[in-house]
Structures are given as structure tokens and as C-alpha cells.
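And then chain A:
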Amino acid sequence: MKRYAWLIPVLLLALIGFGPPLAAAEDVIKIGFNIELTGDIPDVGEASKNAAEYLKNQINNAGGFDVGGKKYKLQFIYEDNEAKAESAVSAAQKLITQDEVLAIVGPQASKQAVPAGEAANNLETPMISPWSTNPNTTKDRPYVFRGCFLDPFQGPVVAKFVTEEFKAKKAAVLYDIASDYPKGLAEFFKAAFEQMHGAGSIVAFETFTTKDKDFSAQLTKIVASGAEILFVPQYYNEVPMIIKQAKQLGWTKPIMGADAWAGGDLMGLCGDDCKGHFFPAHYSNVGAKGETKQFIDNYTELYKKTPDDVAALTYDAIGVVLAAIKQAGLTGKVKKDRTAIMEAMGKLKDYPGITGTMTFKPDGDPIKCAVVVKINNEGKFEFYKSVCP
Partner candidate 1 sequence: MPWGGALLASILQNTLNALQWGSFYSLIALGYCLVYGVLLLINFAHGDVYMVGAYIAFFVATFLLASGGLPGWVVLAVTVPITMVLTAAVGVTLERVAYRPLRRKGAHRLYVVVTALMCGIILENGNLALLGAASRAFPELVTTTVFSLGDVKLTNLKVAVIVVAIGSFLILETIVSRTKIGMAMRALSYDRFALPLMGIPPDTVIVFTFVLGSSFAALAGLLFAMSYPVLDPYMGAMVGWKAFIAAVVGGIGEIRGAFAGGFLLGFVEIMVAAFLPSTFRDLIAFTILLFILWMKPTGLFGVARFQKI
Partner candidate 2 sequence: MALLDVKDVTQQFGGLRAVSSFSVALEERELVGLIGPNGAGKTTIFNLVSGFYQPTMGTIRFKDQPTAGLKPNHVTTLGVSRTFQNIRLWNDMTVLDNIRVAHHSQLSYGFFGCSFRSARYRDQEKDITANAMKTLEALDLDQYADEFPKNLPYGTRRKVEIARALSIHPRLLMLDEPAAGLNTADLTGLIDLIGWIHKEFPITIWMIEHQMQVVMSLCQRIQVIDFGATIAEGTPTEIQNNPAVIKAYLGDDTI
């Protein structure tokens, strides 16, 4: 009988080939999510999913999304990219060719967003990354957009802010060399700061590697360097350790963060140590008004935590996609619709998002303001200053 054992896989293969084609429901808008549910930064994936679920339930409970007088139900498909570049590509390809989504939201981190953008652009599907600040994500890719400001914008914002606010002339930077986002931001900050104060004004430019926990050697160097300000463009889960260790090694001067500080539960991890420091953010969740406040309140009630930047940006990114769909209309032909959505998205003017109004530049980046927030004594991110390009 073993002679015919090969027949079993052949038959299975045949069955796959003859399998029923996926029934395409008529009145559904499919949007794919290529997000980091596992891997290094699972919080980020979770926040994106929460925001998306919130928005989906809101619209679907109200009867659906209205395009050209017809109500469509939203269907969101969440794919995990394991925070890996190659998984992000195959997740994007699966969403586009297998699930036939109209547009993709995510990936969030640049390491995944850059390669996934390539795949989406090649397959002519609009993709919007809510949180990726690396210029390469959208560069030369008409189909790829982003929902936030860029590192080349954020770096100078920080440099300008520390100069004006703390009168700092010497700065130190501590960043993760093995990660795309901190490295890029550290370099943009360095360039901007040195332009203002001359070469050598960055007195310590120290690095570590992803998943490191001990920064004492670098911090010892920074403390001894005489810097007036420490810039830490790191993710929320590394910041508390850096700040604690800096304090233990005798650092008393201000610490400046980056937008990734707000990517997770920073205050829950950091406690009192983080209070009084500043960082640029996409929005501030204290003192918000109108739709922003409504979103924050509902989200907090639903998931028992305040929405971070990722959640707010994802919410906006989906909003942008939906606005573009509304403008472009739907023909039912996926390929044609995708191109129409892409074109509509590029033409979007002053979209009123909860993180500010957005207009896309031709390369798919939005013109957006940054907010510098201060962590106040209650551990809330308080609006401090708004910086617009």
C-alpha cells in the first residue's frame, strides 16, 4: 500500500485547488490591518486593534458606513506581522491577494512599514502607516501614506524646544542603535542641534542594543560629559529603566523624550521617576475637547486605559481611509476601487482627525503639528506647547 501513499498529498492538493472560491459579500468594506500583535512591541499591536475595534463597532452599530447612499458594513482583518520584516511582507500580501482588502492600515513600526510599503505599492493597494516616522516608508511610493509627522520634522522640533526652554548648549543622546526609529531620530536631532550650537555641542552620543536592560556605563559617561539635557528617543518600555538608572547615577538635569514615549503604558511602568519630563507627541490626552475627548473617554471606559498615541493615530488613519472611500465611491471592482481610494486620499484636504487636521503632501506624508507635552505631577501628559511646520 505504501506505493500509493503519495496519492494522499496529491488528493489533498487537488482539493485545495477545487476548493470553493471565497464568497465575496456585496455590502462589506474590507480593511486589512498589518500590525505587531506579537514580537518586541505587542502593546502597539494591541492598542491599534483596540482603536480599530472601537471604531468598527461604533460605525457598524449605527447601521454601517454610508458610501454613495448605500450602507456598507465594515469588516476588519487583523494580521500579525510578529514585528518581523518578512512577516510584514507576507501579511501584506495575504491581506491584498487572499483577503482582497481595499486598503491596509499599518504596520506601525518603521522596520515593518518600510518593506510592507514596498509590497503594497507593488500590488497597487493603498496603505497607511499610522505611526511610522521613517522617511523611506512613503518615499517614491504613490500608494503608501502615513498618519503622523516625520523624524526629520521631529528632530528639529526637539532641538529647538530644548534650546528655548532649557537654554541648553550641550546635549547628550542615548539611543538604540539596532532599531530603526530611535537611530534615525537621534541622528536628525544631532544634526539639528549641531546646526544651532556648532559641531561638538552633542557631548555624548551613546548607544545600546535592543533588549538591553543596563545602561549604566553609557549613563556614567553622559553624567560626566557635562551635558545640560539628555535626549532619549526610545520606546515606552525602555524609558523607565533609563530614567531610573540615570537618577541613580546622579543625573538631575531634564530629560527630553520622543513621540514613542506615549506608545504604551509609560506612567504605569515608570511611576514618579518620569514626572516633570517633556516629550513631543502627536496629541495630548489631557484637556482635549470635542471628538478627541469623546474618543478618549469612550476608549478609557472600554479598555480600562487611556488611549496612547498609537491608538489615536490608528483611529485617525482608519478615518482617513474611510473618508477617501466615501469620496471615491465604490464600484465593487477591487482593483479599480483601490486606485480610486489612493487618488482620493492624496487629494484629501484638512481632514479633521482627533490628532489634528491632516492634508497630505504629494509623497503621502501629512502636514501636521507636533505637541510638546509635559508629564505633570499627576502623571498625566499635559499640553505644553504646539509646534507647527
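In the analysis below, contacts are C-beta pairs under 8 Å (C-beta built on N, C-alpha and C of every residue); 3 or more make two chains touch, one makes a residue touch a chain; residues count from 1.
Picked so that all candidates are chains of the complex that A comes from, given by their letters.
All of these numbers come straight from a predicted model, not from anything done at the bench.
J.: Okay, in this complex, which of 1 or 2 is up against chain A?
T.: 1
J.: Across the complex, what residues on chain A touch candidate 1?
T.: 37-38, 40, 42-43, 45-46, 177, 206-209, 211-214, 216-218, 220-221, 224, 237-238, 240-241, 244-245, 247-250, 264-265, 268-271
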